[in-house]
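Just one protein chain is left out here, and the rest sit where they should.
Presenting chain A:
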Amino acid sequence: MTDAAGAVAEAGAEAYPRIVAALIRVTGDWTLAEDCAQEALAAALERWPRTGVPDNPGGWLMTAARNRAVDVLRRATVERRKLRDLALLTDPAPAPPEGDVVDDRLRLIFTCCHPALALEARVALTLRTVAGVPTADIARAFLVTESTMTRRLTRAKARIAAAGVPYRVPTGPALVERLPGVLAVLYLLFTRGYDADGEPAFAAEAIRLARLLHTLLPDQPEAAGLLALFLLHHSRRAARRDPSGDLLTLDQQDRARWDRAAIAEGVALLERAGDGPYALQARIAAAHATAPTAADTDWPAIAGCYDALARLQPTPVVGLNRAVAHGYAHGPAAGLALLVEVRAGGALDGYPPAVAAEAELAARLGDPVRAAALFRAAADEVRSDPERRALLRRAAELSP
C-alpha cells in the first residue's frame, strides 16, 4: 500500500460516516449520500498519489463528495433549497456537539439502528452506511450473495422513507429507551459474521463505532462499558488460536501476545462505565486481561461480577459462567452447588460447556472417574473436532 492509499484509508475511516450523515441530512437521499462518499474516496485514491495528501484530508473528501452531490442534483434539477444547503456544507470537521447541536453521525447511527427495522437489517445497514463496509464484504461475512445483501439494504432504506423513520437522535427518556437497542446492534456487529480464519469479521469496525458513540454520548455509562468490552475481547485476538487454528482457552494463551494498549484503554474506560450488563462483562474481561498469569486471576472479583450480571440477566449461560467463577473463587463444592441450581431447570441439558464445567468441578473434588465420564459425554455433544479432541484429552488424563 502506498502512503497515499494509506492516507485515503485513514481519512476515509474517520470522515466517511460524517460525510454520509451530512449528505443524508441535507438531501434525504441515502443512496446518493453513499455513492458520493464512495466516489470521493475513489477520487482521492486517484488524485493523492499525484498531488500529495492534502493538509486536511477529511475536508478534501467532504468537499469532493459535496461537489459530486451538487452535480447529481443539478442534473436532476431538484429544489433550490437543497442545493443552497449543500453549498453551505463546507465545514469538514465540525466542533464537538454542544447543547442542542447534534452530530450528524449520531443521527445516522440511531436511524440505522431504529427498532422499526428488522434486526438483521439494522446490523447490515450500520455496517454499510455508518462504517462504509462494501456490500460484498458484508454479504460474504453473513454467508449470503451480494445481490441478496444489496436487496436487503435497499429494502431497509426504502422502509426508512416509507414508514417515516425519523432522521433524529431521541432525547430525554426516549434516548434512555433507545440506547440499549443501538448498543445491541453494535454488539451483534462485533460478534456476528466471520472472516475466513473464523475470527469476527467486523470487530475493528465495531470498535470504531463504539468509540464514536462513546465520544458523542460521554455521559452514557453503558456506551463506555460496551467499548471497554470490545477492546478487552479484541486485545486477545492474536493469542486466541494455536498455529493450526484451534481455539485456546484463557489459561493456554500466550499473554505476551495480548494487546497491552487495548487493555489499558479498556480498563481506563471502566471508571466511567457504571454497572450495566456491558460494564459487568467488561469488568470480567478486565480481570482476566490484567492477570499476569492464569493463576493470578482475581476469581472472587469475577464471581462478584457474575452475581451482579445474573441479577440483571438471569439466563442459564450466565448462571453457568457464574458457577464456574465461584468454583475457582470459593472452591469446587461451591461451584458445583450453583451449577446444580442452574441445571435444575433443564435449560442446559446436553449443552457441552455445562457438562464440561461439571466434569472439571468433579475432577477438582477428587472424583476422576465421574469427571472422565462427563468429559466423554461432553465430547459426544460438541460439533467441532478440535473441541472434541481437547475434551477427550482431559478424559484420558483423568482415567488413563
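Operating definition for what follows: a contact is a pair of C-beta atoms (placed from the backbone, for glycine too) under 8 Å apart; a residue touches a chain by one contact, two chains touch by 3 or more; residues count from 1.
In this section, contacts and distances are computed from a predicted model.
Trainee: Among "YciI family protein", "Multiple sugar transport system ATP-binding protein", "ABC transporter permease" or "Sarcosine oxidase subunit beta family protein", find the name that the UniProt record gives to the complex chain excluded from display.
Mentor: "YciI family protein"
Trainee: Considering the complete complex, identify which of A:A5, A:A87, A:A174 or A:A238 is in touch with the unshown chain.
Mentor: A:A174
Trainee: Taking the full complex into account, find the residue in A:A9, A:A42 or A:A163 that is in contact with the omitted chain.
Mentor: A:A163
Trainee: Taking the full complex into account, find the residue in A:A42, A:A116, A:A238 or A:L312 that is in contact with the omitted chain.
Mentor: A:A116
Trainee: What residue numbers in chain A mark contact with the hidden partner chain?
Mentor: 114, 116, 162-166, 168, 170, 174
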